[in-house]
Every structure is written in structure tokens, then in C-alpha cells.
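With one protein chain held back, the other chains of the complex are shown just where they sit.
Just so it is clear, A and B label the chains in written order, and each chain counts residues from 1 on its own.
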Amino acid sequence: MIIHLGHYLALSCVLFSIGAAGFLFRRNVLISLMSIELMMNAVNLTFIAANRWQPLVTSADGTATAAIPHHGHLFTFFVIAVAAAEAAVGLAIVLAFYRLRKTVRTDAADMLRG
Amino acid sequence: MKLNHIDFGQLLAAAPDHFNVLGWIVLLPLLGAIINGIWGRRIGRQGVYIAAISAVGMSFLLSILAFAALLKAGNHAAAAALAEGHHHHPLASLSYRAWDWFIAPLGPSAVEMIPVRYVVDPLSGVMLLVVTGVGTLIHVYSAGYMSHDPGYARFFAYLNLFIFAMLNLILGDSLVTMFLGWEGVGLASYLLIGFWYTNNDYATAGRKAFIVNRIGDAGLILGMTILAWKGGSYQFETLRQHLTEDTFINALHERTGLGHFLVDAIPGLSSSASLGTFVGDIDFSWGGAACLLLFIGCCGKSAQFPLYVWLPDAMAGPTPVSALIHAATMVTAGIYLLCRLSFLYTHFSTVLSIIALVGAFTALFAATIAVTQVELKKVLAYSTVSQLGFMFMGCGVGAFSAGFFHVFTHAFFKACLFLGAGAVMHACGDRQDIRQLGGLKKYLPKITAAMGMATLAIIGTPFTSGFFSKDEILFRALSNPFAPTVGKIVYATGLAAATLTAFYMTRMMIIAFDGEGPRYHDPNKVAHAHGHDDHGHGHGDPNALPSEHGVDMTLMIVPVIILAVLALVTGFLGLPHFVFHHEGILPTFLEPAVADVLQTRSAEVVAHVHSMEGVSMVGGVLSWIIGTGAAIWVYKLQKGEPADKLAKSVPGLYRLVFDKWRVDELYDATILRLTRGAAIFAAGFDRYAIDGLVNLTGTVTVGLGRMVKPIQTGAIQVYGAFVAVGTLGLVIWATLMPAVSIAYRPGAAGPAILEASGGPGYTYRWAFYDPDPRPEANLLDQRCPVARATEALTRAAAAPGAEAPTATTQRSESITTPRCVAVDATNAFGRHVLARTLVLPQGADQPAANPPGR
Partner (left out) sequence: MPPASIQQLAAFSFFAALAVVSALATVMMRNPIRNAVGLFVHVLSLAGLYVSLSAHFLTAVQLIVYVGAVVVLFVFVIMLLGPASEAPSDTAGRLPRGIGAAAMIAAGVFLARVVIDLRPERVANPPGFGTIETVGRELFGPAMIPFEMASVLLTAAIVGAFAVARSHHGKVSMSTGEPSDGSSR
């Protein structure tokens, strides 16, 4: 059996859905943030896997090249940067929220409710 | 002249549509209007005056240039025609195509590019000179007349706007551009009638003019569209070409549905000999309907019965407006349109007879009203309606150039009369009731002389312009070749109207200008010590005696005198045929542009027509003598006693005529009441039915909001649950439902690219095979049952030399012969979900793209 793009994508589907389910089910803000990290990692996996199987452009002299061969890698790099920023701000919000409500339960954050 | 060395005609023939002088002629008044409309208050009266007059004046100078170029081009064309052995007069025209405007549908299956294109030919050339020439004179006059008005800039902006619209109307080469100008002059007319909008009556008069014109315009639009549909074009020149082709002539003569109904319902209608000889050949054709509907539009614009009611009220506007718009130019647009389309109208003699009868009736009807009116401008207004009737008589008996000749002469004498009346009002403290005036010849000698000259013209004094143009119309009516009875009726009516014209104009002149002195002037009330030496008085002291001194009066008198001289002499451009055995200059010039029923008649008929001219002229001169003589006897010799006696002996009739036959009251009682009733009903319908519906939607929305309110819990994870369920649904839909499209893009050199695309997880099987001999099997792009595609795939596999079905998601194929392709799609769960067959025609353009299959 040869490992194919489909396997990586299927894996990342499963990982993403675990992360999403965790985000939806757990009421601990910390675990919600971790679930978000899980989802982002799943997405990164699809980028890198798809980059590995990217179709190449055949140029005039017959050599197959890609204009920018690491599109997926670059995108993943930026996703990681955003994830790091998100973690920093998110955890800061958790601290502020805890200071305000003395809890980390998500259902305590309902002040916008009409 | 240097110009003579240039072969002008050849130059212009080499570059058609590039005669951009026409563009400037049209554009300059618009620029004037924009400048005065936007910066009018800032640039001061002097600036306004310079901007407005230079715009129109330059336009006039360029018009002269354009006219000279047209004459050159005409000579060139005539010489060219003669060289080829033709003796007819070719139609010369110069045009300027500004830009392509839009593509207009002509009917169910044809379209036409409508350009913004201006054309000057003999007809529009003459009209162009009249409009810009008279327009310039009236601008000069207005500078004096409006000198004390606070709305000075606004007035000139409107006036320039009017000139711009009018030039669009006369120079536009298609019904569409003409319509643009047609509505533009209507707008300018509305704005200027209601110029003093703080006076409610004046504002109402403006609205009345606008609304009555809308009624006519409805007919105009319908006529235009029918003409475009059956005649195959909106453009005059193309229409003229089409009228020489049998297909379009037959289409125009096709009987309408209503015509079929009438002919079937009324036995003997189509074959009625007496009716046929009365009004000409009856055909209930589309072309006739178009002509009649266009004539309704002309009735509105040119104030013919029953749509004339707005014109007398339009005298609410400043007097220069009455002279320019409501006497000399705009109101003649209807006759101008008939002349433009004369090549069409000559095909529909019934419509022509209707036009002639309407014109004759209007001429007489308005003349009777004018006899009793006591206000200068009202007399002149009804006189205008009456004269417009004469012009329609001319068109209606098939002598379009005669009608247009009257437009031409009328422009001068009526503008002169109106301007003179305005000058009188300006000098006499805005009085225009002739019973209060009198003896003005002593105080306003120049104006009296000028108005006298114009009066001589309008009453048809021999050798004045009015005499020649009216005579031309009357004799053609008498000798009408296609409907003799109608012709005689029209002739008799015309004579009566001419008699009345002579009577009421002489009456007006005698009462207002003859006698001791102004009756409003009471010497005991006025301090004579001052008030005479300051210029522009009359506005200063309302009881002062009128005088011709001052800058204002000079500015006003000069145009009046120029117009008066023109009124006397322009008739010599159309000298009668029977004296000189040659057509006049103007009719000869117009001949290629304006059709005439005589053009298709035999030489005997033409000779017979011309033999009637002398007889007709005797009638014309007699009517002049009787009308003028009666007026002099009644008002000069008997000091108006017989008229008073007559009025007292039949007080009912007198009141009726004095009240303008109470037509306005009739409209009030019938049409306006009906409209008001309909409006009340509509208001109720709006309040209860429409508003009810609107409120219902509100109630439903609020109810729905109440229903879904509990879902908004504020808990983020519940919201997330909704998202998750939606995602699941989306995934299932994308996975289980096929989403496949097949695109066939014909490449430039023949190879086609076939693509099937859809959600991931699909497997496609393609098979190409030669077309099935059964015709029903090769339908183009069929969605078919799965079984059928399977069968097609099997058949493709079984066909000799065919390739086996292949399973790919994409396929590019060079197709050189017509082939069929069968596709079936299998989803990730192994179910056949979609099947299509497609026949690829060789090298054909279709199908460009197919909608996604489901």
C-alpha cells in the first residue's frame, strides 16, 4: 500500500473534526484554545501534503517546474505565525477574563447577550 | 473669396459625417445654458447677456456657414447628377456623427444602432436659419424686455436651453434624436411659461402646457415605434430608402387588427365609393396608424384642435418666450415633423385628409375666438393657433413645402407682432387690454409701423409674405388631386378663416394704435413734472405716457423692425407658379427634401392643379378686402358701434365665443372629472390595499422574529452547534449530490476541450463514439437516465475501432469529426449518480457552455 495525498487529507479531516468537536463541546476556555490549535495544525497538514503532490507546469523546454514550488510551505509558515500570535493574545484574554469573572468557563462570557 | 477655390462639395463628399460645424451649432447654446444656469448669479447681468447672446449669435453665424456649405454641396451634387445624365434635383445634405448612442430594438427580431447624428439638408437648413436667426433677435430683444427682472440669468439659461433642444429637434437625423429635442423644447417651454412661478396661475399654465403635450407625446411615441417596427428604422434617411422598397411598403400597408375588425364589422366600409372619394383611399394599415399617431403628437406640440388649449394659456410666460417658442419655432415643430416624414405621409392619403380637416377646423375655430379677445397677447395666441391650422391644411392637401413656406413666413410676422406687443406692454406699464390702450401711434411710431407691416403680412395683403404663403396653401387645397371634396371644404374653411384673420388683426391694430391716446392715461392723476426724462420708464410710473426712448426700448425696437422688414419681403422667395411659370426659390430648394403628392402625378394633373391658382387667388384677395374692409368700417368709421350692437343682440353666442367656446370648461367637466374620480379611487386603493400589503409584510416579519427569538441564547457553543450541523449538511450535499459540469469550448483551430468537474470522490467514465444513426439518439447535450448512458458506454465499447470507456476526471480531445460523448459519474460510495450524452458537432460554436448537471 502506497501512502497518497488522500491519506494525509483524510487524517487531517479527522484531526480537524476532533479539534472542532472539542471546541464545541468543552467549556474550559483553555481547552477551547487548544482545540483551535488542533484545527490549525490539521489545516497546516493539508497545506504541506498538497504541496508535496502539487502539479507542475511544463515549460517550453520540456522541464516540469513550479513557479513558486513551496506555496504550501509558505502558507503554513504564516499560519504558524498567526497561531503563535493568536495563542499569545488568546491566553492574555484568558487571564483577563479570569480576573474579571474568577472562572475560565466559556458560558460565563455572555455579556453581549441581548 | 478664397472659398471658391476649394472644391467644397468634393471635400464634404469625401468626409461624410464629419461636418462638425453642426456639432458646434448645437453645443454652443448648451454651453450658454450651462454657464448661465450655474454661474448666472456670479457673472452679473452683463456677463449673462454676453454669454447668452454670444452663444446664440455664434450659433447663428455658424448656421449661415453651414447653410452656405449646404448650397455648395447642393451645387456639387446637382452638377454630378447632371454629368451622369439625371435631370432631377438630388438631395444634398451634410452631417456630423457625434457618437453612437445605443442599440435600439426595431421589432421582435431586428435592432439598429442609433447614432447622435446631426444632418443639415434643405428642410433643416431653412429651419436652422429661422431658429437661430429669430432666436438671436429675440435674445437681443429680451435683454431689453427682461432688464428689470430678478430672474435675468435664469431666463437666459432657459432660453439657451430651448435653442439647444430646438436644434436637436431640427438637426437630429433620427426619430430618437428628434424626440430628444422634442421633449427638450417641451421642458424649456414649461419652464418659461411658468417663469414667474410665484404666480399660481402662471405655474398652472406651465403645467397645463406640459400635460397636454404629454397626451400628444403618447401618440408620438406609439407612432415612432410602429414606424420603426414596420418601416424598419428610426432614421429618416433609412426610412426614406425603405419607402422605395416593396417589402417595407407592403409591411406599412399591412392592415392592422383593428382595421380587420372594422372592415369585417361594418359592411361596405372598405369599398365605400363615396367615402373613398371624400377622404381618399381608405386603408386601415399600420403605416396609416403610425402617421395618425405621429399627427396626434404634432397636434399637441403645434396646438391643433383638440389639444390647442395650452397655447393661449402659455402667454403667461414672458413675451419674448411667446414670440420665440409659442409662435415662431417650437409650435411649428409639428409641421416640421410632417415635412420631414412627407415621403411617408404621401402614401397615406386618408391620414392627409384628416390632417387637412383638423387644420382647417382649427384655423376657423381659433379665428372666431380671436375676434372677441381683448388682450393683445390672447389675440395673437389664437391667431397663432389659427395660422398653425393653415400650415396643417397645407400639409394635409399634400403640399408640404407650401405648409413649410407658411411656417417660414409666419415665423417672421408672428414673432414681430409678439415682440411689438411686448414692447407695447413694456412701454404701457404691463397693460395689454386693447380697450385700455389706444392712440399709441403717436407715442410709439416705430413699433406701430413695424406691427403694421407685420399685420399687413398676416392678413394677406397682396405681395407681402403672408399673401404668397397663404395663397400657396389655399390653391393647393382647391385643386387637391386625391380628395377633391375635402379639398374644397378645406378651401372654403380656409377662406373664411382668412377673412376672419383680416378682420381681427385690423380690429386689434385700430383699437390699440388708432385714436386719441391711451385710455388708461388720466392726465389729472399724473405729475407731469418728472418721470419723462429717465429712461426705461413705463416701469417707473405705471400711468406715464408710453415712449420709445431709453436703452431698453432701443434693444427691443431694433429686432422688431428687422422682423417687420423680413415679414414683408420673405414672400418673394416663393412667388406663385402661375405668374412666372416657374416654382419659387424656396419650394425649388426644398423639393428634394420634402415630398409632394404632385411628384407622383401625371403632367396633366399637375397642369390642372396649377390652372386653379388664379381662381384661388381671387378668393384670397376677396377675403382680404372683405375682412379688412369690414374691420375698418366697424371700428374706424363707426367707432365699434355695430360690433357692440351685434354682441347685444346675440348675448349668448357672444359670451360663448368670448369664453373661447368654453372648451376648457368642457374638458374640466369631462376629462378632468373622470381623472379626478380615478385618482380618488387610486388613492383609496393605495391606502387600503397597497398599504395593507406593506403592513402585512411588517406584521409577518415581526411574527417571524418572535418565532426565532428563542434560538438566540447567547451561548457561543450553541451557535457553534448550528454551524457544525450546517457543515455536516454541506459535506453530505457535496459528497452525495453530483456536481458535474461538462464544458465544450471550441478552440480556435478546432480541437475541443472537454471538462467534467465536481466534488472530490467522483469517478467519471468517458466514451467517444461515432453518432448513432438513429436521429433521436443524438440529441444535443442530453441529460439521460443512468441506464441509457450505461447503454451508450457499452455501445461505444462495442463499436468497431472504438476505445474503451476510460475513467478520468478530465479529458482533452481533439475532435475533427462529429462525435458523441457519453459520461457517467460515480460517487465515492460507488453509486452511479449522473449520466450525460453530448453530441459534438464538427467545428460548430455550440454548445458554448452547459449548465451544471444535477
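Criterion: a contact is a pair of C-beta atoms (placed from the backbone, for glycine too) under 8 Å apart; a residue touches a chain by one contact, two chains touch by 3 or more.
If you're wondering where the values come from, they're calculated on a predicted model, not measured in any experiment.
Peer 1: Of the residues in chain A, which ones touch the absent chain?
Peer 2: 1-11, 13-22, 24-31, 33-35, 37-38, 41, 44-45, 48-49, 51-56, 64-66, 68-70, 73-74, 76-78, 80-89, 91-96, 98-105, 107-108, 111
Peer 1: Tell me where the left-out chain touches chain B, residue by residue.
Peer 2: 715, 717-718, 720-725, 727-728, 730-732, 735, 759-761, 828
The working rule: only the chains that are shown with their structure count from here on.
Peer 1: Return the distance between the CA-based centres of chain A and chain B, expressed in whole Å.
Peer 2: Distance between chain centres: 69 Å.
Peer 1: Help me check something: in the complex, which residues belonging to chain A touch chain B?
Peer 2: Result: residues 20, 23-25, 27, 106-107, 109-110, 112-114 of chain A touch chain B.
Peer 1: In the complex formed with chain A, which residues of chain B make contact?
Peer 2: Residues in contact with chain A: 712-717, 720-721, 724.
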